[in-house]
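With one protein chain held back, the other chains of the complex are shown just where they sit.
Then we have chain A:
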Amino acid sequence: MLMKLARLSLWNRRGTVLMTWLSLTISIALLLGIDHLRTEAKSSFTSTVSGTDLIVGARSGQLNLLLYSVFRIGNATANISWPSYERIIKHPQIAWSIPLSLGDSHRGYRVMGTTGDYFQYYRYANSQLLNFAAGQPFNGVFETVLGAEVASKLGYRLGEQIELSHGVGAVSFSQHKDKPFTVVGILARTGTPVDQTVHVSLQAIEAIHLDWQQGAPIPGRQLSAEQTLNQDLTPKSITAFMLGLKSRMATFTVQRQINEFKQEPLTAILPGVALAELWQMLGMVENLLLLISLLVLLAALVGMITTLLASMKERQREMAILRAAGAHPWYLFVLVQLEVLLITLMSMISAAALLWLGLYLLQDTLAAEFGLFIRLNIISMATLYWAGAVILLAAFLAAIPGILAYRKAVADGLTVRL
């Protein structure tokens, strides 16, 4: 009966309840959304690279290097010459290395030149190796391995021919049309920027740029795909490289030696440290957002209590009737509390739905534009804590109209003052 009363009473005031519901839905969705983004962004960022001891690029800030080498965001300031790379990897402490060559794209997805070692040594999340959903690593020059996202979004299968574009825009005016690539492998989904990468060999990068100079084709010197294969395809430079060391103890020594490399100004970073720094920067902003969303939630709850308080006046008769029928004053208190709880719960459910829908629609954009891989599953311990906190806060605030109803019931008795 209590439930029925609360339900029908809310339905009776559905106009104001609807508005309250809407404002609560939006604010709860905002709160949960920001919190979800925060945790997801953190795990997405920190799981991007794992098991790599050092990342080396041309001299620049460590964040810049991390962003372009791992997250494929932004561009390198300069390249590393191939001889320097070859010299450094001869260091006795180095177990493996993965050279990276960036700068081209395919329909908005970054193309990365690398070697077969990439598929052997690159690790993400909890030291997981890359897996092939189909096919195998590239062998020939004009072969490519696609990230899961690239393959699924563009609908590519094994054996398909694709063309690369010069530069990294989604729409490029200069295409490497004359040298198509065959898809030989598709990677399993990783939830990292690897999903959005088109992988080719370093030789391929060299081959498609043989007849180019200063970012444009050299007029009258076009080479066909077959012709390029006869040329020397040793890369002249690479963008960055990742290093795995034989002993982690040597990390700082090797880092210092690379930073002091005489032939070329280089920067070696520890991915973990750089990720932490990146996270710290983003974390500040997101804490601020979280604070703002908390305040928005508080405003929405206060709004709900305000409408409840306003409705208490017109509900005086209702309360008196309940009293006359035998209701204890605390019953009225519980009734008001239950109404608040119902609105809050309804808002939470719709907020979760709204958030899920929003994430579903924005997931690709977030991944493509910001390298953020957000899972759709918004139910976590943190969400449950927030839900609990919202309910407690709502119940606490609802005590105000609840106590008012209680006191009015005690003071007015059975008389209804019109």
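Just so it is clear, contacts are C-beta pairs under 8 Å (C-beta built on N, C-alpha and C of every residue); 3 or more make two chains touch, one makes a residue touch a chain; residues count from 1.
In this text, contacts and distances are computed from a predicted model.
K.L.:
Suppose you had to identify the omitted chain by its UniProt name; would it be "Alpha-D-ribose 1-methylphosphonate 5-phosphate C-P lyase", "ABC transporter ATP-binding protein", "Oxidoreductase" or "Na(+)/H(+) antiporter subunit C"?
P.N.:
Of the names offered in "Alpha-D-ribose 1-methylphosphonate 5-phosphate C-P lyase", "ABC transporter ATP-binding protein", "Oxidoreductase" or "Na(+)/H(+) antiporter subunit C", the absent chain's UniProt record gives "ABC transporter ATP-binding protein".
K.L.:
If the hidden chain were put back, which of A:36, A:153, A:176 or A:323 would touch it?
P.N.:
Counting the whole complex, the residue in contact with the absent chain is A:323.
K.L.:
Quick one: say which of A:12, A:175 or A:247 touches the chain that got left out.
P.N.:
Within the whole complex, the residue contacting the unshown chain is A:12.
K.L.:
Against the chain that's been left off, what residues of chain A make contact? List them.
P.N.:
These residues of chain A touch the chain that is not shown: 1, 4-5, 8-9, 11-12, 317-318, 321-329, 331, 410, 413-416.
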